[in-house]
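Let me give you the structure first, and then I'll get to my questions.
Here the complex is missing one protein chain, while the rest keep their positions.
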Amino acid sequence: MSSTEIAPDSTRRPFTGRRVRFGDVSLQAVAGTAAAAATFLVFLIAYKVVRGAQPAIGKYGLAFVTRVAWDPVKNVYGAGSFLFGTALTSLLALAIAAPLAIGIALFLTELAPRRLRAPVTALIETLAAIPSVVIGLWGILVLGPILRDHVEPALHSALGFIPLFGSPSSTGSSIFTAIVVLTIMILPIVASISRELFLGVPRDLKEGALALGTTRWEMVRGVMFPYARGGIAAALILGLGRAVGEAIAVTQVIGGGLGIQLNLFATGDTLASKIASSYQGAQSNIQIASLVYLGLILLVFSLIMNVSAQVIVRRVARRQGVGLNRGGLG
Amino acid sequence: MSTHSLTKASLRAEGLPRRRAVNRAMELVAWLAAALGVAILGVVVWSVARRGAGALNLDLLTKTPSVAFSLTPVKQGLANAFAGSLVIVGIATLMALPVGILVAIYLNEFARPSVRTAVSLTLDVLNGVPAIVIGIFVYGLLVLGHGQSGFAGSFALACIMLPLVARSTMEVLTLVPMSLREASLALGVPRWRTTLSIVLPQTIGGIVTGTVLAVARVAGETAPLLFVSSLAGTSLSWDPHHALQTVPVAIFELSESADPADHTRAWAAALVLLIFILFSSLGARWLATRTTRRLSTSR
Partner (left out) sequence: MQRPNDTSTIERSVKVETHRQPMPPRERLERIFAVEHLDALYGGKPAIKDVSMDVYKNLVTAIIGPSGCGKSTFIRCLNRMNDLIPSFSQTGSIRYHGQDITDPGVDPVAVRRNIGMVFQRPNPFPKSIQDNVAWGLKVLGLKDNLDERVERALTQAALWDEVKDRLKASALSLSGGQQQRLCIARAIAVEPDVVLMDEPASALDPIATAAIEQLMHSLKSEYTFVIVTHNMQQAARVADMTAFFSISRGEEGQRWGELVEYDATEKIFTAPSDKRTEDYVTGRFG
């Protein structure tokens, strides 16, 4: 039908031409508006969060960020305790998850028998699809008691001289449980990004290393890791960002608590878990504003981590793209 | 093993036994890591299935929770949560889907490279905003002064779906061969019509995949709804003007309860959620490989 609209009739041509342009412009305008709205949304989020935190920012200033206090009775609030909890849980979770995730990625790209590759990849990605509330439910009702009864006492008696491994928790809710839960949540993310990075290492390079008489591990360490270094850094940052921002599962298993202590088996709170656990209890406006202030800190962290990870990814992609093109010419 | 001693006789290889041992150890670590990853999935799914299956019955889906102090402990369903999830996720999809597709069309078909880079970075940033922060944002935008509502919950979930839908649509759009667009344009078909009736239909499979994955993702989201649509009653309601209970929020609340009966219902609800998510992810993966294969062979 479109062919009849632009039939080669010279008298109708200008009219058709205008209609054509009108359709193009409309689609571009509508699609462009959608894109602008999506971009605007990000700024609106930032603006709204800053506005919501305004009363607390005005009252406490930047001192809020490091103050260790959360007292609704005296109306004294600060993020220090939660910042510490966030750093402790997410960094330790990343430290455990990173080698495991890289191991999984190496398994999927280098070691797994052909028949296992696709199914195991699918299973690892399925792990990432499990909602955090389900992981949290499992964490509080299954994992927590196991850790409390078996793992925590064992770690305490073996490594109790390190302050991190203090006396075991009484309920199973602890910073330690939160770390294990976060590890499970970021493991599949880092693993699948690393897998894609390893798949991108040119076969030429791997063969070049093996032809020297190196073992597979020596090839991985000497050629694949350096090649994928930037991308792995980005994957780790994204995993860290996910751990920092996770609210629900952490709220379910961390137990809640205030203060800075190194004992992993004590209860605690992270920025995100503090917000989530206060969803029904917030009374005063200043308390709500303080909660939003916590959200603002979280937002700033996630922005920094995401943008830096994306910048690294783009740079790596560009470099590898160039590498591939050059390969194609040869 | 005797062949290895033969090896040493004629094939020179410095320190090979040690290097081979290191290699073996590292390979073993990788195997164990993969086994651990799969085992974690197995244990979580098994826990949910074992504990949830007992309480999984029609009542869970059709009956509402018993009110406190009720003397009839039979009405222990979560019908209100399932209804609320359906309504909120449905409306969220209606919000995010058209906008996400339009964003992708704009970026792929119209935008200059610099705009494209900037906007897709923004989409990545939006994707990286913690869900709980989305919840605070929607709370400040729509709930403060108006009260919680299902619509506000849908908007929060739509904020999470938007970058996912846009990203997956862009990925399939780039797979549509340029020659197809050129063939259409060469016939004198205008660009908007080429885009909407030639290019877009090619990508339906990919868009459906992306949407299903996004729905599976937000159906399990709790954090954005806590401040936005959680203070709901126990009665069955389909009206998004009021706060609606949802499955993830229900699981969250029940998991914090001290009553083991509540835990059982939480497991059952988690099982339903998990089945939905696993099946839709698997279906989406299957559809994705099909679409990608078709598009890349047609090129």
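Letters A and B mark the chains as written, and numbering starts fresh at 1 in each.
The rule we apply is simple: a residue touches a chain if its C-beta (ideal position, glycine included) is under 8 Å from a C-beta of that chain, and two chains touch if they have at least 3 such contacts.
All values derive from a computational prediction rather than experimental measurement.
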item: Residue among A:V68, A:L91, A:V151 or A:L205 touching the omitted chain; value: A:L205
item: Absent-chain interface as seen on chain B, which is shown; value: 1-4, 6-7, 9-16, 19-20
item: Touching residues on chain A - with respect to the absent chain; value: 114, 202, 204-215, 218, 222-223, 226-227, 327, 330
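By definition in this document, only the chains that are shown with their structure count from here on.
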item: Centroid spacing, where centroids are CA-atom means, of chain A and chain B in whole angstrom; value: 14
item: Of all residues in chain B, those that touch chain A in their complex; value: 13, 19-20, 22-23, 26-27, 29-34, 36-38, 40-41, 44-45, 47-48, 51, 98-99, 102-103, 105-107, 109-111, 115, 117-119, 121-134, 136-137, 139-141, 144, 159, 162-163, 166, 187-193, 195-196, 216-217, 219-223, 226-227, 230-231, 248, 251-252, 255-256, 263, 266-267, 270, 273-274, 277-278, 281-282, 285
item: Chain A residues touching chain B - in the complex, by the definition given at the top; value: 2-3, 6, 20, 23-24, 26-28, 30-35, 37-39, 41-42, 44-45, 48-49, 51-52, 99-104, 106-108, 110-112, 120, 122-127, 129-138, 140-142, 184, 187-188, 191, 213, 215-218, 220, 238, 241, 244-248, 251-252, 272, 275-276, 279-280, 291-292, 295, 298-299, 302-303, 305-307, 310, 314
